[in-house]
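Of the protein chains in this complex, all but one are displayed in their positions.
Order as written gives the chain letters A, B and C; numbering starts at 1 within each chain.
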Amino acid sequence: MNTVEIDAVHPLMTEGPRLTVEPPATRYDKQGDLPDGERAARAVRQFVRDFGATAATWLESCIHCGQCAEACHYYVQTGEAKYTPVWKLEPFKQAYKREAGPFAPLYRALNLKRDVSAAELESWQELIYDSCTLCGRCSLICPMGIDLASLISQARHGMAKAGLVPHELWAVAERASVEGSPLGATPKVFRERCEWLADEHNVAIHVDLPEADILVSMSSIEIMKYPDSIVATARILNYLGTSWTFRTDGYEATNFGMLSGNADWQRESSLRLINAAVACKAKRLILPECGHAYGALRWQGANVYGQPLPFEVEHISEFLAREMQAGHLPVKPMPASVTFHDPCQISRRGGATQAPRVVLDKLGVDLHEMEMHGNLNWCCGGGGGVVTIHRADALRYKVFQLKMRQVEDTGASMLVSSCSNCRQTFDDGQAHFHWDKTMHSLLELVADHLIEPAASKENAA
Amino acid sequence: MRETLDQSLRRQGVSRRAFLKYCTALASLMALPPGMAPAIAAALGKAMRPSVIWLSFQECTGCTESLTRSNAPTLEDLIFNSISLDYHETLQAASGTAAEAAREQAMKAFYGKYLLIVDGSVATGLQGAYSTVAGVTNLDELKKVAAGAAAVVAVGSCSSFGGLPMAHPNPTGAVAVSDIITDKPVINVPGCPPIPVVITGVLAHFLTYGTLPETDLHRRPKMFYGETIHDRCYRRPFYDQGKFAHTFDDEGARNGWCLYELGCKGPITYNSCATLKWNEGTSFPIESGHGCLGCSEPKFWDKGSFYQPLSGGTWTDSGTLLAAAAAGVAVGAGAAVLSRARQHHAQEEK
Amino acid sequence: MSRLDEIPVRIMPAESAAGQGQALLHELAHMLDVLLREGRSGMIDLRALPLAAADFARLRAVLGEGEVHARIDAMGEASIVETGIPGIWWHTYRSHDGDIITEMLETTWCPDILNSQPEDVTSGLQRLREQLTGDAAPSIPAKEEQHA
Partner (left out) sequence: MDMLAFARGPGLHWSLTILFVGVFWRLTGILLLRRSPDYSVARISGWWTGALRLIALRSWPRREFSATTSFPTLIGYLFHIGLAVIVFGLQQHILLIRSLTGLSWPNLPSGLVNLTAGVTAASMLALLIRRMTNPVLRLLSNFDDYFSWLVAFLPVATGMLAVAHLGARYETLLALHMLSAELLFVWFPFGKLMHASLIFLSRGTSGALLTRKGAAI
């Protein structure tokens, strides 16, 4: 498939508060035309193949206490038992016990666990994709310490192999594989955007420098929807006087291959960035305001690469925190009351919970934390690729209400986050509920409050 | 015509008051209300002295010793004297063919009415050849004598349950009387030996009512074997409090605490030792500081050490468990290898 | 070690008695009530109960000893004592050796065993008549001990 073909099959929805493909006239939630038996067999085979001691330990340990339900925004907002996180794994638990567990030979011989059927997997699609943002909140409540989010990611691998990915998520993932970017930010579009922004904002934006200390990546959501982020990034990096560049052979930080469960595409996307960084001899790869990009590169990148990465990987908020703490980025005080929405993959799952708070502290804002914040935050409801899925909208709005309530309770006037996917989820929710709160980018706030060099010198004197 | 017990007692100069006194004791013994004593006296007084034939098989004579130990007239004597013991190898004056003849005569005269008492287990190995009297195997003798008996009383654990001769490996093929005699009422009075008054108590019941008393699942008279030693033990409060002697000479032992930990089988032993006691009511083993061996229970020899607490296991050693753990590791490793092979296979198939 | 009480085993410390004594006393009170109202006698077999030494001590302390002390000499001694609570009689029957064979508490106006028994009266009368008629037939004194 090429760009023209994919435009015809999966036209992008460019209007509206969030980016995805147009609502399909006919949904194709099954890919390919495999016979059912083969579909189920592929899912199980993939799942079995993935299996390691770690996942086995977790799957063996569940005591069916049901506490994970209480941590899940889908269960809390709907009260429907099927949204209990560990239930989302049921067919895979079954497959594990039958195929890979220590008693698997017994289970098979006595047929104690049935083979998983394609129909079962199909009915689980909603649970594994539409109603799980991989936010990992359930992983913190489990008394047995099971990392449920990791297991659901693995389950998605099986689903992708079976061709059972929701229509839209498959569509954007496929486009990412064809065009290098899931939402239309092809290298050509990206280069043109950078050139146009450089002119428009009178800022130097380096693209395709042969060598640079820092390779900067962007989320296609930013490129297509929040291009100011590109400008903000450039201004900050220029301000610091670092050697940095964008590369058209490796700029897209999102990884819809990972979200859809297609391990090959995940690898493809990650390798583009890694190879670009290696090509320009970068010492550091900065990931943009995008949650899952952090998980994909910071924690899974080296494992996709098969060896330690020859450069450091950092989220932009970590970069900003470090530079601001070192005093390299003086900012004008910002006397606003702010609440911060933690992107799950960066805070809870990524370990960079404190970085944005350091930045906000340097900005001098009046920070009002939500009741559930930091590691325990409620997800915006758009993570894990869920925001792309049209049929999941109603459910997503339901869980978004939880987030709105938490924000309202803080009484803060300004809403900030460091993930463009959260941002577009908020934008979409704002539009849906005609809410008066708009999500802002942490990165852009810093760029907007930078003290210009001359003024900074005066301050220093 | 044999005389009644009344006549016999009167001949011996026993007053009615003395008889009543013993009948009161008898009522107490048979766990009847003390007020029943006059009724017992009336019934017992009218009873004819029944003919009793006593056969001894694979036994140690301890049961007979137990019964005849007292040297003054006691309740046991009273009852024992009220029967006509027509054959008892140890006690009878006659010997040889004369003794055998006496038995034959009693069997003929009271066919279908005499009471057969047996002590000792019955050897069945080699067609019973392990134990014979006058060239006749115990097995044959038992079958023959039991055929004309009104009822059979198995005295002692050997005749009741096989006892020591039947203990593993049971070389003689010893069995209980009730394993051989299935067409007659058989009552077991187990114990090694049984409490003397329990033996006579059963006889008293037979004399008083003409029947054998009600029995439990092991054919033991409920009135003597209805409750456990433990239930009737004066040390029971210590058990309930969790106070145990840990050794035979520690503080707990001196304080008279519960002997459970020292292997006391009281909780699973049904007998009257704790209430009737031994040696003319002096004491019983637990009172002397030793746990109950459970001698009146089936197979008490083969239930592990007398000193192993009841709740302790009798068969597991750490070696077995180590081997089990090793086997588990081996099987688990096998399962993991198999799973890995399946993973590898799945990888190739893609 | 010739005697049981020389063996350093405390049978049962008084303070940890099974507490049967108290229950028995309540039972006795009830039985006395029945005796008064309905004239019915009652008996409690002390040997059938797992009584501790402390229980016995408590019973004896509460009941005490009353006015009547009877001693029967029939194949061993028997003592029948009215306790300090009239109507409650304490029976202790012993064998020839002096061992206690029965111990009972009876609630009654007068224990039956104290009455002369008709059979004994009959044979006594017969002996008396034989004496009166100068019959030479030998009599058997009731108290003579007989061994098997």
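Quick note on the criterion: a residue touches a chain if its C-beta (ideal position, glycine included) is under 8 Å from a C-beta of that chain, and two chains touch if they have at least 3 such contacts.
It should be emphasised that the depicted structure is a prediction, and the values quoted were computed from it without experimental measurement.
Every visible chain touched by the undisplayed chain in the complete complex is listed here: A, B. In the complete complex, the hidden chain is touched by one of A:Gln325, A:Asn375 or A:Gln401, namely A:Asn375. The residue touching the chain not shown here, chosen from A:Gly101, A:Pro182 or A:Pro343, is A:Gly101. Among the residues A:Asp7, A:Asp208, A:Glu268 or A:Glu312, only A:Glu312 touches the chain that is left out of the figure. Summary of contacts with the chain left out: across A:Pro17, A:Pro330, A:Gly351 or A:Gly364, the touching residue is A:Gly351.
Which of B:Arg69, B:Lys143, B:Arg254 or B:Lys303 touches the hidden chain is settled by the complete complex: it is B:Lys303.
Counting over the whole complex, chain A has residues 51-54, 56-58, 60-67, 69-71, 75, 81-82, 84, 86-87, 100-103, 136, 139-147, 298-303, 305-309, 312-313, 347-353, 372, 374-376 touching the chain that is not drawn. Where chain B meets the missing chain, the touching residues are 228, 230-231, 239-242, 244, 260-261, 267-268, 298-299, 302-304, 308-316, 318, 320-321, 324-329, 331-333, 335-337, 339-340, 343.
Simple rule for what comes next: only the chains that are shown with their structure count from here on.
Relative to the centroid of every protein C-alpha atom shown, the closest chain centre, again from C-alpha atoms, is found for B. Centre-to-centre separation between chain A and chain C, using Cα means, comes to 96 Å. Once the centre of each chain is set as its mean CA position, chain A and chain B turn out to be 81 Å apart.
Within the complex, the chain B residues that touch chain A are 332, 335-336, 338-339, 342-343, 346-347, 349. Every residue of chain A that touches chain B in the complex is listed here, in rising order: 45-46, 48-49, 51, 99-105. Interface residues of chain C facing chain B in the complex, by the touch rule stated above, are 4, 7-13, 16-18, 41-45, 47-48, 50-52, 72, 74-76, 78, 91, 93, 95-97, 99-102, 104, 106, 112-113, 116-120, 123, 140-148.
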